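For this depiction, one protein chain was excluded, whereas all remaining protein chains were kept in their positions.
As written, the chains take the letters A, B, C, D and E, and residue 1 is the first residue of each chain.
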Amino acid sequence: MKVKVSRKAHFNAAHRLYRKDWSDEKNTAVFGKCNNPSFHGHNYELIVSVTGEIDKDTGFVIDMKVLKDIIRDEVEEAFDHKNLNMEVPEFSDLNPTAENIAVVIYNKIKPKIDSKLELEVMLFETPRNFVSYSGS
Amino acid sequence: MKVKVSRKAHFNAAHRLYRKDWSDEKNTAVFGKCNNPSFHGHNYELIVSVTGEIDKDTGFVIDMKVLKDIIRDEVEEAFDHKNLNMEVPEFSDLNPTAENIAVVIYNKIKPKIDSKLELEVMLFETPRNFVSYSGS
Amino acid sequence: MKVKVSRKAHFNAAHRLYRKDWSDEKNTAVFGKCNNPSFHGHNYELIVSVTGEIDKDTGFVIDMKVLKDIIRDEVEEAFDHKNLNMEVPEFSDLNPTAENIAVVIYNKIKPKIDSKLELEVMLFETPRNFVSYSGS
Amino acid sequence: MKVKVSRKAHFNAAHRLYRKDWSDEKNTAVFGKCNNPSFHGHNYELIVSVTGEIDKDTGFVIDMKVLKDIIRDEVEEAFDHKNLNMEVPEFSDLNPTAENIAVVIYNKIKPKIDSKLELEVMLFETPRNFVSYSGS
Amino acid sequence: MKVKVSRKAHFNAAHRLYRKDWSDEKNTAVFGKCNNPSFHGHNYELIVSVTGEIDKDTGFVIDMKVLKDIIRDEVEEAFDHKNLNMEVPEFSDLNPTAENIAVVIYNKIKPKIDSKLELEVMLFETPRNFVSYSGS
Partner (left out) sequence: MKVKVSRKAHFNAAHRLYRKDWSDEKNTAVFGKCNNPSFHGHNYELIVSVTGEIDKDTGFVIDMKVLKDIIRDEVEEAFDHKNLNMEVPEFSDLNPTAENIAVVIYNKIKPKIDSKLELEVMLFETPRNFVSYSGS
């Protein structure tokens, strides 16, 4: 009897899309205005979902307060009001596309939850663009 | 050619999280302010999804009016403006966590739809906390 | 150059609509299922808006962190996960309709902000029912 | 490392549900007020999701600008401000239920994306009624 | 102590923008694709707001059930799943722009509520385009 439990969170950050090893021309050709060297930013909305058996004692798959604290420690404190390219070490050599941010968040949260639980990370870069990643 | 068809509904209810067989101390330690003996409440938003083949005659997987009526009869009339712990028999010995409520709703709706159809129940306890259950 | 600044917050609570000085029949006739003696509940969403001149030094009408803290202290800590009728003193003799809750919140926040600022309180009892009050 | 990338779009259209080969009585019995011969309409909200490996060079599964253009060309220009029954050839002999519209959109977009990518189409007929289709 | 009380509702309808007394060329020049003779449609979302004193006995400005029934009788039953141009008499000689629809709804609801109450009608033609009218 597996249930998927989801928690919403959010953080605001600046970023730009580019690769250090590409020329300016190539970065602009591929990433367009997302390559602005002065950065732009987003209100990232995040949904973290955990799937597993309901614990018979508590009726919980995971205590939502525990999940909320993991998200705060691993994501909000690390990313909120930050420049992803300049201040978040995971992106020092990784282009902070929504896809890559979702994978980084997944990899930060996964070791903090019981290994029997499945994890999914859904990240809204804007209300119109979003991605999800579940580890494979 | 399987399509998943979803219908939104909602109900307002009071509840508390606790186990009769636990001490007050243990209930408070595990469930925190959700264990308030005077109850608190939520606007539960519900999405019921049914997956199956499109009927070639009608173009429907299931007639949305039929699904709407099943949700009204099985969920809204049973739960809306109720105290889940005190007035809904399914929770007389079952802790009304979002997880357990989703399973109860699934088990009430499943027998009312064609056995060839798959069912999924998604329940928002708040816009920030939600669960889904699809029967296994 | 007056600007209106708004901040969203939320709390979950149980309540019932009734008057102690009315008979059960009259309470049911007037308040219908909202009069359920076992209570029901809501996720109340709250928007607190403050209108005033922009401070030339900061560019703020009010520091959003200050407003957020006032809402937390005056509303969230007092109402969240509570039974409004039984546990919130303001409603011991006042029917906790959305209208009355909005007025109570207004009266709690008004003395905490600069008297030159105008205040408006908007309260969503559900996404479909909401009220607003601005003090007169 | 597969990620699902989603893009929202929308179109407004008129339609009616009916079958040319049924009597008026049967159409009304099955489709109710959705069979109104003078048509009614919707703001269709569309989510197109593409799942695949992250390209190591770009950090993209698919360039969102490319996906946006495919949706504009294949769906918005073909359906927006149109009468689906009378002006969209795919529905000249196909009942424009949400289910069938989703399948038609899937079939129009699928050939335009890399065959290694999985596609899912989610279509909101209203905020309360929606369907999804992923090709099988 | 005036409070504004709001209730959300919705209806789906087809319409086109045009004037009978204009040439096709002029209608197309002014109304663009909204002038499609085969119609298009919308999910109209409606917010009806009533402002007045809180009744000391009930704690209500207006009983939300009463307001809900007025909206159902005057708006939903008259407009839902209809072609506004062809089937709603108010628009037989009036262009069904969002502005005009809001005024028509205002004029239908106003006589049904206490004359001491102020009325405001807010109409979303799409989530991105909306209008409001309060009678003057």
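Rule of thumb we're sticking to: a contact is a pair of C-beta atoms (placed from the backbone, for glycine too) under 8 Å apart; a residue touches a chain by one contact, two chains touch by 3 or more.
All values reported here derive from a predicted model rather than from experimental measurement.
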item: Interface partners of the hidden chain - shown chains only, full complex considered; value: A, C, E
item: Contact with the hidden chain (one of A:Pro89, A:Pro111 or A:Pro127); value: A:Pro127
item: Hidden partner interface residues of chain A, rising order; value: 10, 12-15, 33-34, 36, 38-43, 80-83, 86-87, 126-127
item: Hidden partner chain, residues of chain C it touches; value: 1-9, 54, 57-61, 63-65
item: Absent-chain interface as seen on chain E, which is shown; value: 17, 19, 30-32, 94-100, 102-103, 127-133, 136
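The rule we apply is simple: only the chains that are shown with their structure count from here on.
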item: Separation of chain E from chain A in steps, with touching chains one step apart; value: 2
item: Listed pair (B-D, D-E or A-D) duplicating the B-C contact set, over half by residue number; value: D-E
item: Intercentroid distance (Cα basis), chain E paired with chain B, Å; value: 34
item: Between chain E and chain C, distance of the C-alpha-averaged centres to the nearest whole Å; value: 29
item: Chain A residues counted as touching two or more neighbouring chains; value: none
item: Set of all touching chain pairs, with the criterion as stated earlier; value: A-B, A-D, B-C, B-D, C-E, D-E
